[in-house]
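Written below as structure tokens is the structure these notes are about.
Only one protein chain is missing from this complex, and each of the others stays in its spot.
Right after this comes subunit A.
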Amino acid sequence: MRLIPFMLALSLPAAVLAQTPLRVDINAGLMQPMPIAVPAFAPGNGGNTEAGTTTALGERAAQVIANDLKSSGLFRPIDPAAYTTAVGLDEVVKPDFPAWRTVAAQALVTGTVTANADGGITLACYAYDVFAGSEIARQGFVTTAAGWRRAAHKCADLVYARLTGESGYFDSRIVYVSETGPRTKRIKRLAIMDQDGAGHRFLTSGQNLVLTPRFAPEQQTITYMSFENNRPRVWLYTLGSGRQEAVGQFATMTFAPRFSPDGHNLVFSMSVGGNADIYRFNLATKQTTRLTTGAGIDTSPSYSPDGSQIVFESDRGGSQQIYVMNADGSNQHRISFGEGRSASPAWSPRGDYIAFTRIGAGRFGIGVMRPDGSSERLLTNGYQDESPTWSPNGRVILFARGDRGGRSGLWSVDISGLNERRLATPLDASDPAWSPLLP
């Protein structure tokens, strides 16, 4: 989809810099989310589009943005009932700051949706510091009518980035395994949706057991594991065409696949005679390189964002623990020494943390540690919390939570351990993987 951001023409006198810039401290373990007003975006013209009138799209865009910001736990969108008057076109660029102060809004997001002659739309996004009475950010997005949601997510990302100093993560998607049926005959299907649950669709029919999908960096391809023909192997799924193909020609089970950050390689485990080791598979040359040897189970490999290292789990020391090695398999060393077992590591896209699953005392929790194994913190505790995956900005961890009844769903938690929340899915869900930010 075409989505062109552009700088909006300056329509305000150069904003006076506030004495203390409005800022959300993302590391403080936020107690008080910032009150923010996101009134319906004004129709830039009376146009109509395939996706609805500009008035309707303006209302829905504001809802998407407010929902994104709220989901981060860092913002508290003010109930639109508190300000009944619609924001007119002129107020978008010249807000009535005193009025916004009366509803205790610290920040304000306004904008417009305009229908273009080619059937597309332009969404203009403005953010203000209400108390300073100054502009914080402004950006326009030209897209197809159907792309209005992505433009709204981009606007939310802009606001989040300017107010937190971190990059956003709202214009992104989640691929996961949708589950239904009794535990003994569970039907599993690959499914994909926007980060906020919108645009949900199933990718596979449920005929074959499928597990552990993960995005390629370019996000048009997903690697996963399928039991098609009772041959459990690593597969590739192409999103545009729906094409599915087995990776390589292996005589035995391949599983736990992940892409390298450059997208040229996969890493996965192959089990030979009951011994699982990690291999790298070059997608262009089809060459396979063995990275680990030895008798233990080596699995769940995950690249560092610069591609130089791989974190994985191994029970070579007697129980599942986290290890790091160079991308060529050299310098394998254990980094987890906490209580219980540590498994299914995922390297943050920022590079600063490794998320993992902790198993101990009959419970599963999600934790994080530094790549050298220090600063270990447990963030969640459940009957079966597993399969952590990172938001594109490395601030939020999405994971699967299973209960004793065999039900499971997707949950997220902030890296601070706060804002644990469930992400709604049509059916039960497991094995989530968060995409990078969409281009």
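Before moving on, here are some points about what is shown:
Here, a residue touches a chain if its C-beta (ideal position, glycine included) is under 8 Å from a C-beta of that chain, and two chains touch if they have at least 3 such contacts; residues count from 1.
Going forward, contacts and distances are computed from a predicted model.
The complex includes a chain that is not drawn, and of the options "Imidazole glycerol phosphate synthase subunit HisF", "Peptidoglycan-associated lipoprotein", "Cell wall polymerase" or "L-serine dehydratase" the UniProt name matching it is "Peptidoglycan-associated lipoprotein". For the chain left out of this panel, the touching residue among A:Thr110, A:Gln139, A:Gln195 or A:Thr212 is A:Thr212. Of the listed positions A:Pro98, A:Gly273 or A:Pro439, the one in contact with the omitted chain in the full complex is A:Gly273. Taking the complete complex into account, A:Gly405 is the one of A:Gly242, A:Gly405 or A:Pro439 that touches the chain left out. The missing chain lies against subunit A, touching residues 182-186, 188, 209, 211-212, 225, 227, 230, 232, 253, 255-256, 269, 271, 273-276, 297, 299-300, 313, 315, 320, 343-344, 357, 359, 362, 364, 383-384, 386-387, 402, 404-406, 430-431.
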